[in-house]
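If you scroll down you'll find the structure; I have some questions about it.
With one protein chain withheld, the remaining protein chains of the complex are depicted in position.
Residue numbering begins at 1 within each chain, and the chains themselves are lettered A, B and C in the order written.
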Amino acid sequence: MAAIDILIYICLTIGVVFNTLGVVGLLRFPDLYTRMHATTKATTFGSIFTSLTVVVYGLYLFFTVNDSQYLTLAIHAFLAMACLAFTNAVSAHALARAAHRSGIMPMLAVVDRLAEAKL
Amino acid sequence: MIEQIPHILVLLGLIVSAILTYYFRDLLAATLAAGLFSFLISLEFYILQAPDVAISQAAIGAGLTTAIFIIAIRATGRFEGESS
Amino acid sequence: MIAFLVTAGAAFLMYLILTAGSGTIGFWSLSELVMGVLLACLTGLIARNFLCRSKNYRLLDPRRLLQLLVYVPGPFFVELTKANLDVAYRVITMKIRPGIIRVHSGLKTDLGIFMLANSITLTPGTLSVGIDEATNDLFIHNINVGEGDEKREVIESTELFGLANLPAWIRRIAE
Partner (left out) sequence: MIDAWVLAVLCLTVLMALAAVRLVLGPTAPDRAIALDTVNTLVIASMILLGVVFKEIIFVDVAIVYGLLSFVSTLYIAKYIGGEL
């Protein structure tokens, strides 16, 4: 088994494991904000790694086969990964802010400065 | 064989999300279930190797239909049987 | 005028990235280049008031862009990895002590606040929930509030990050 295969397997395993952790956290945590922690971070990281696998695969084929369509594959996968990471962070912030505005308070919270500030 | 399993799972998910859209009394939740339906059907077109149809389904289903449904909910009422 | 040039340049760069590998002039073919210039001019005419709304061209400075290119795969990615190991630990053991705290950012521009809020959302144990527009303070949902931190009114933003000093990087890039 070549080194590139091992690298691809490792990256795919990391990606799938972190995606699984994100979804398990989504099912297991007690309230909205902690669930959002699990989905935002773990799912973004897992998807970054599965996309990074495609980037590595495309670059490897570009340098061995020397066909420029594999470079296109790598660049497009990288661009999709960048869009994914950026939009996930922004939409998580938007959903958290909207939930707090609509009156859903965090359960089990030891302190809530935003409700005290009354914005 | 193993290529068929994601296909079957996506088809089952389509049926389940369509039933959920019918089942929810909260119309915002029903809209979200309809959004899940459109995401899954876009993935289904993708698995059937029709990326152009998948792009148009993504544009209409994910972007436009959800927005129009939410505008309609805002203009009427959030729960079924209620008229604000 | 400069807003038009910036928007058209960004659009043309994006077009070049998307069509790389299509021909023989560099990586591009001639028809793609001509079409790219036309489409970039059209995009610049339509969207010139949206990208450069603040009339502030700090990010055109190449040193800042270079620092941004170092920041994202360097200290930011290290913190992202640490955040995910932290989330994995919390998901498995369920040891949580959540709370919303107020963090003093010390940044003044919109771009800096935007980058800090996004960085906070993806780094250990924190999720930005709201922004106080008057003082530019951030409200942060922390999944594991430290002992005694719930008594303190304001927390400095550098205390949130363990390994790298992200607010200093953001201050160098955006201000």
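Definition applied: contacts are C-beta pairs under 8 Å (C-beta built on N, C-alpha and C of every residue); 3 or more make two chains touch, one makes a residue touch a chain.
Nothing here was measured: the structure is a model prediction, and the numbers come from that model.
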Displayed chains contacting the withheld chain: A, B
Hidden partner chain, residues of subunit B it touches: 2-3, 5-6, 9-10, 12-13, 16-17, 20, 26, 28-29, 32-33, 35-36, 39-40, 42-43, 46-47, 49, 51, 54-55, 58-59, 62-63, 66-67, 70-71, 73-74
For subunit A, the residues touching the chain missing from this view: 8-9, 12, 15-16, 19-20, 22-24, 26-27, 32, 35-36, 39, 43-44, 46-47, 50-51, 53-54, 57, 69, 72-73, 76-77, 79-81, 83-84, 87-88, 90-92, 94-95, 97-99, 101-102, 104
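To be clear about the criterion, only the chains that are shown with their structure count from here on.
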Contacts common to subunit B and subunit C (chain labels): none
Whole-Å gap between the CA centroids of subunit B and subunit C: 31
Subunit A and subunit B: spacing of chain centres that average the CA atoms, whole Å: 22
Junction residues of subunit C, two or more chains touched: none
Touching residues (chain side subunit C, partner subunit A) in the complex: 17-18, 20-22, 27, 80-81, 83-84, 87-88, 90-91, 94, 96-102, 117-118, 121-122, 125, 127-130, 132, 139, 141, 143, 145, 149-150, 153
Partner subunit C, residues of subunit A touching it in the complex: 18, 21-22, 24-25, 28-29, 31, 33-34, 36-38, 40-42, 44-45, 68-69, 71-72, 75-76, 79, 85-86, 89-90, 92-93, 96-97, 100, 106, 108-115, 117, 119
